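The complex is shown incomplete by one protein chain, all other protein chains being positioned as in the whole.
Labels A and B are assigned to the chains in the order they are written; within every chain, residues are numbered from 1.
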Amino acid sequence: MVPVSYYLILSAILFSIGVGAFLIKRNIITIFMSIELMLNAVNLSFVAFANYWNQINHQFSGQIFVFFVMVVAAAEAAVGLAIIIALFRTRKTLNVDQVDLMKL
Amino acid sequence: MNGSMTVLRILPEIIFTLTGVAIMLIDPVMPKQASRKPLGWLAAFGALAALIASLYQYSLPVGTAYFGVVQTDAFSVFFHVLISGIILVSALVVLDAVHPDTESLGELFALMSFGAVGMLLMTSGVELLLVFIGLEISSISTYILAGFRRKTAKSPESALKYFLLGSFATAFFLYGIALTYGATGTTRITDIAAGLATSHALPIAVVGLAFIVIGLAFKVSAAPFHLWTPDVYEGAPSPIVGLMSTAPKAAAFAVLLRIAYEAFPQLQNHWMPLLWILAAVSMTIGNLGALRQKNVKRMLAYSSIAHAGYLLVAFTVLSTDGVAAASFYAVAYAVMNVGIFAVISHAGGYEDRLTLIEDYKGLAYRSPLLGGVMAFFLLSLIGIPFTGGFFGKFYVFAAAIHSGMIWLAIIGLLNSGIAVFYYLRVLTATYTKPMDSSPVLNVPRVSAPLCLAMALTVAVTLVLGIIPGRVLSMARHAAETFPVFSTQQTPVPGTASAVMAAINTKAR
Partner (left out) sequence: MQSHPYTWNYLPLLIQVVVAAGLGLAIVGLSWLIGRGRASKAKLDAYECGVPVEGDARGRFSVRFYMVAMLFILFDVEAVFMLPWAVIYRHLPVLTGSRMFGFWEMVVYLGFVVVGIFYVWKKGILDWTNDRGDL
């Protein structure tokens, strides 16, 4: 049995990569991908915890969470890409540094 | 299970869903050139029906439905009423400000209704899964609404910033839920406290709680997670900003209250300092940021950050008074903010004709009604007596002082002083004689929906400022939902509970 902590560490690493990429990357699509990575890292945590708790008290609601997170991620992808297209049409760029009409 | 009762527990949500679905079915079969105004009225009536249904829910006994995932109690119903009211006024404002030929206007009304469903579910959900879905329904709808003027340069940019940072926050919130689930073995808010008591992994729960707080702090735009707010408010259509600066925030605050007080009461010593810092930083950054803004919508964005800070002050109080003050403040802030955005949407229009503070020069001369209402809401935002803003601040700071948060109260009061300056700048501009070239000269005539919206918000603000007892008793009743406060303290003079006690004795 792989200990649950292994999955959690992997999940934490993936989540951190997502956060790092979100902060560093300049291409909007890449930033968007890093958000998806974060969501899927969380999914991994959910599945690992669900397996862990299923053996203790049959509380595996984490698995159900994963279903809904996937659907939400798909909805977010659709809306996000639509927003990106709308932005590209008016601004002709996908670089966040050039999306700066409004500043402090 | 009792079928009819179950349906009644989510009646406002059902009404909003059906309204949205009806709009989605009618909109595509209407002729392309036809005015979409009837759809707007449909949305407004749906919101009104949901408002009545929410008020009706007060008569239901406290209880859960659908396998214990939604709970109707005084707390959730309180926020149901607030959010339905906000949607009602916003629909009226959109009807007034947006030209009926605007592209895909029907979709806008449908999205407002669907977003409302999400916000209502956030407040009544006691299962984190449902809260998460509600949060996403409301967020995704508002992302689209922010970018609704998609042919302009600013609106998609605003939507993109909102979307990216919003999803980022969602991921944090979700990770927090996952860690909480890992530590306690449950995702039901009401069971988490019990799970924590027996948990062997308390550090994981602490990290989970911190992530949940970060995620929600983004959503309520508390500093230092506020960076998106000014840009999003500047670029989004004004009628929508009135909605998205109030309703989703009220819902997120409700979630934060429920999670902090119902799920994590044992970790008080961990989250209390966190919220203390968030409150102090939000108030200061919000007010200092607002001082140097020239754009009215950006200024109001910073002011909304500051108001989120005042609200968070009430969170740190850890008593019924604190939750009651927070709920009361949420209502007061929401009403005056929706009200002022009603005026801004009308004067500036969907196309944002008036952006800078100077642009508002002479508004009161051009239209005394609009100028007067604008001035009234500005005074309420400052916190002048006889307005809702005054009692909101009063209860929050009174509760803070009584629980020994002297420093936080001092920071808050100093900030309220700073706030006077920037609100007065707009006020003086409104009452300055217009120049011949002033863009304010062609303000359109005030329409019936706008009159209704302004009358509603002004009336509620006056009620909150002159006879707050009734709303306060509702807020207090809402606060008593949380089991932590089952041991009642004796009322301290000047606080919400003292006012309540006085009202009760008078009633007897």
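The criterion applied here is as follows: a residue touches a chain if its C-beta (ideal position, glycine included) is under 8 Å from a C-beta of that chain, and two chains touch if they have at least 3 such contacts.
Keep in mind the model is a prediction, meaning the values are calculated, not measured.
Undergrad: When the complex is taken as a whole, what residues of subunit A touch the one chain not shown?
TA: That gives, for subunit A, the contact residues 1-2, 67, 70-71, 74-75, 77-78, 81-82, 85.
Undergrad: Please output the residues of subunit B touching the missing chain, sorted low to high.
TA: Residues touching the hidden chain, for subunit B, are 1, 3, 21, 24-25, 27-29, 67.
By our rule, only the chains that are shown with their structure count from here on.
Undergrad: With chain centres defined as C-alpha means, what is the inter-centre distance between subunit A and subunit B in Å?
TA: Those two chain centres are 26 Å apart.
Undergrad: What residues of subunit B sit close enough to touch subunit A in their complex?
TA: The contact residues of subunit B facing subunit A are 129, 132-133, 136, 140, 143-144, 147, 150-154, 156-161, 163-164, 167-168, 170-171, 174-175, 177-179, 181-182, 185-187, 230-231, 234-235, 289.
Undergrad: For the complex, which residues does subunit A have touching subunit B?
TA: For subunit A paired with subunit B, touching residues are 8, 15, 18, 22, 28, 31-32, 35, 38-39, 41-42, 45-46, 48-49, 52-53, 56-57, 59, 61-62, 64-65, 68-69, 72, 75-76, 79-80, 82-84, 86-87, 89-91, 99, 101-104.
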